[in-house]
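This structure is in structure tokens; I'll ask about it shortly.
Of the protein chains in this complex, one is absent; all others appear in place.
And now, chain A:
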Amino acid sequence: MSDLSLTTKKSKKRSSITLGQILWNWGPPAVTFIIVAVLWQLVAINNPYVLPTLDAIGNSFASDPKMYWSNMLVTAQEIAIGAGAGIFFGFLLAVAMAELPIVEKAVMPLIVVVMVTPVVAIAPALVVAFGFGMLPKYIVTALVVFFPMLVNSLAGLRDVDQKALDVFKTLHASRWEIFRDLRLPGCMPFVFAGLRIAMPLAVVGAAVAEFVAAGQQAGLGSLVTIAAAQANLPVTWASIALLCLLGVILVSVLAVLRKRVLWWSDEDLIGR
């Protein structure tokens, strides 16, 4: 009997802890969101030409979900291909620079020049060159992602544990072995820091490219410009919300991926 009461006590305690944790994790942000939503609604009802009401945005989604979906897919595709290429080539160039000093010497000045050029200014030029198709959007998105990837990956590849490198060298490890077993896994924390910066930028890049060149395929960025020009606030803000959703999805996927790849760099995740 006393045994039974003990177990129920225990389980009660455990469940109350988890409930407390849930409240602690979700409560404060939920409150913030509710406050913002209420304020939004107050402003929107009193100033219909400044903000649409939340229900007007909801109705807009409900009235034509297919249109929103197809536009979101276009933007998602730009991000997937553009950012994918930017990540790939950014990392590749970082490896080349880390392994071959001559590459860094030759390419770095050009990189710096391109890096300080505003992408927003390059976008119209790319449209002139490549037309209103998808290509200029891929290029702009790739460019935006490229630099944080390059810079972070390069820092990571350089940040090897010197003592571990000494051990590899005394074993006469080949450059490939040093790369495969030491530099590549060791640079991952930096790569993920770069991705954390690059992912939100990828959404910015895709949207900016669409502002400049709406194109046949549209996308959420084009939808924003077109709707705003027509003073159609519900569509404008519904599209903005979807761009935001894309960003949140990207960052969440990244967080999950980071946990799987970088478990070793986080002491909590190893579990002492």
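For this structure, a couple of remarks:
Throughout what follows, contacts are C-beta pairs under 8 Å (C-beta built on N, C-alpha and C of every residue); 3 or more make two chains touch, one makes a residue touch a chain; residues count from 1.
Just so we're on the same page, contacts and distances are computed from a predicted model.
Looking at the choices "Glycerol-3-phosphate dehydrogenase", "Sulfonate ABC transporter ATP-binding protein", "Putative spermidine/putrescine transport system permease protein" or "Sarcosine oxidase subunit delta", the name in the UniProt record of the chain not drawn here is "Sulfonate ABC transporter ATP-binding protein". When the whole complex is considered, the residue among A:D64, A:D159 or A:D181 that touches the unshown chain is A:D181. Although one chain is not drawn, the whole complex shows that of A:W40, A:F168 or A:F211 it is A:F168 that touches it.
By the touch criterion stated above, the residues of chain A touching the omitted chain are 161, 163-164, 166-174, 177, 181-182, 185-186, 264-265, 267, 270-272.
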